[in-house]
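One protein chain is absent from this view; the other protein chains keep their places.
Let's turn to subunit A:
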Amino acid sequence: MSSSQKAPLKIAKPFARSDGGLTIYLMDASPGLFGGDLQTIICRIGCNSSLYLTNQSSCKIHPSHTQELSLQMQTFYIENGALFEYIPEPIVPYEGSRYEGATTLYMQTGGSAIIGEILTPGRIGRGEVFLFRKFQSTFSVYWDEQCMVWDTLVIEPMRISNRLIMGTFTHVGTLYVLSEMMNESHVVAIRKVLDSIVGIDVYAGCSALQKNGMIVRMLGNHAWRLQEVMRECHMHIRKIIFGLEAIDIRK
């Protein structure tokens, strides 16, 4: 493994897992992203290697007096036979903040990835609910340089009422699974998982992507609950598609 970093981001010492993969925690020594900040994460997962990437705590998005955007660019290259799992902690946009994020995956034939994202409406405990200005997250996947997934989620609470687009829910979660091994039976299996653990507090759906993948999208009212549902789906996918046991990531 080779790595380089620039403060305030730090790559913690990796952990080798019993299943042969590596687990890496990204640490952020700053209080989060401020307006005008740009955070860049680039990672290449080489042939036949396996990486579980996560971070220590939620990504806090602060406002800026200059109305500048907080930018986050994440680019991942997944080579043949590699498995990349990236489940960061939820994003918490503070009052008045503006966020634009782009996550791009370049998949080589034979590569696989499981990516999760959870958006909260703000610091609910202090009554900060949908007071951010803009949240925009673009997720795209290129299979052998051909764009096959293009998902841009944009939430601007001052322009569009959250009730109209999210109903009574406040949190959004998305899990993307990308693999040539994926087929319709896996979508059916994940629907069963969702049916078994989702109550009235989570509203979820899943569907096959245009090529080599599936998306699970969910709405809820608590980050921990969406994390729980996401984890169940994730671990089930690990087992039925990749034949891997569930792993526990300690935090």
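We adopt the following convention: a residue touches a chain if its C-beta (ideal position, glycine included) is under 8 Å from a C-beta of that chain, and two chains touch if they have at least 3 such contacts; residues count from 1.
Operating definition for what follows: contacts and distances are computed from a predicted model.
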item	value
Undepicted complex member, UniProt protein name, chosen from "Antiholin-like protein LrgA", "Acyl-CoA dehydrogenase", "Dihydroxyacetone kinase subunit DhaL" or "Urease accessory protein UreF"	"Urease accessory protein UreF"
Sole contact to the chain not displayed, among A:C43, A:M148 or A:I197	A:M148
Sole contact to the chain not displayed, among A:L131, A:A208 or A:I240	A:A208
Given A:M1, A:A16, A:A29 or A:L164, the one touching the chain that is not displayed	A:L164
Residues from subunit A at the interface with the omitted partner, ascending	136, 147-156, 159-160, 163-167, 169, 172, 191, 203-210, 215, 217-219
